[in-house]
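Only a portion of the chains appears, each positioned as in the full assembly.
For reference, chains read A and B in written order, and residue numbers begin at 1 within each chain.
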């Protein structure tokens, strides 16, 4: 982990309220595992807590990385106004990303994403594909306007999409695809998105091979403040919980209480 | 001579910069990023007799120039703190100020006795912002007699100096400060957080699972400065000032109000390197303001207070 000033290479609104921000800097050298995150200082002086945003893509060669985020509140709105040449104070890479060492060429991986939970899966899909793992994606979005990166993910494997209102692809929850995998039996399931989606994934698949990316409000981002805890399954001591920032954000479904 | 050195009961500090309790864990996390021996001291996370889980999440919310937290005293209990957490910090040349919390006077007594035994614990910070379970949940820190009682218990149990951490959520902080001074406190630390709340407009419910939380950061600095200024004029024991310190100017403003050392809380989250940066930047700013040494500044402020009388 380092603190660094990164340069904005490019920023594009790729879907409604969804921004793709490309950053350049030495820090990229430290990035490796998919779904580590950056802890970003919002420019200005009144919003003092950093914003955690996952690294969606690592471009080691050009020392660049991509983050993709939705403008939720004041912080992300300010960040969305940055343009080429602006700088950003970031801390990272933080947390433990998705493990992939247990998979080998020919294995099957199912990637489940909901809304803004989709981007962190991009670098994962890329790395799995490069390893020769067969990847299938199941993504849920609110509506047609918010769908993004379908083409990009298609390069690595099949993409199944569902929208809440049916304005694009199938209508309803992404979970409907879990029963229609046509004999694709996952050796690992990776999920990122709202709690409901994570819970559905851990019910549908073996919780020992299902990896969930958790989200909690964060202050320090490095384990010191205990702001971002989540409950440990079968913990032995009252004070024993996980900190999403350092112990996660990725946990095996069997380790935690959702 | 070290221009940054300050001297307080039990604490000969190479500089006045002290990460505030709860904002720095037991140092292990920040210890990965810089040498903790640089720091004046470390105020460790609140320690209770038994391990505590703390509150449900969300535990954090942001506010203009500040934040709310409702961690809820999560800690592994005094036995683990003494046997592991304090031990791990022995490799650094830095004194610990152990933040002690409890729900009964007996809790405080027991924890003070045990944390005193760690050789690197040079002082106790008595966190009296906890509800007293025997007195209908009234906070120890809001009633002078209760604050005095828990101070006396801590003093009886502790073998190191005791600094009482005052809550700002009171009508008359001077009255509380005087009561704990009379009860034997060696120093004060102030201020703890103001009680605040934020509501989520979509759910129409408080953002924090605990509903209310403690407000810290630059937003509360004017309240901290006022309270330190008033208390410094009413007691003789030294004050460790805190509340919204982000810059060297904030550090010096605390001294000019009457503090003898400074705690840094929320700023660690905005910039994990803020403490070493403050230590590095202090001498230049002192030059600009004609301050030879912090100990001299402390003495001048004290002299000024005597002349006001």
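In the analysis below, contacts are C-beta pairs under 8 Å (C-beta built on N, C-alpha and C of every residue); 3 or more make two chains touch, one makes a residue touch a chain.
Please read these numbers as outputs of a predicted model, since none were measured by experiment.
Peer 1: Although each chain type is displayed only once, what is its multiplicity within the complete complex of this file?
Peer 2: Here the complete complex works out to A x2, B x2.
Please note the rule applied: only the chains that are shown with their structure count from here on.
Peer 1: Measuring centre to centre with CA averages, how many angstrom lie between chain A and chain B?
Peer 2: Distance between chain centres: 37 Å.
Peer 1: Would you mind writing out the residues of chain B in touch with chain A in their complex?
Peer 2: Going by the criterion above, the answer is residues 22-25, 28-30, 32-33, 45, 50-54, 57-62, 64-67, 69, 71, 74-77, 217-218, 266, 268-273.
Peer 1: With touch defined as at the start, can you tell me which chain A residues reach chain B in the complex?
Peer 2: 1, 3, 41, 45-50, 91, 216-230, 237-241, 246
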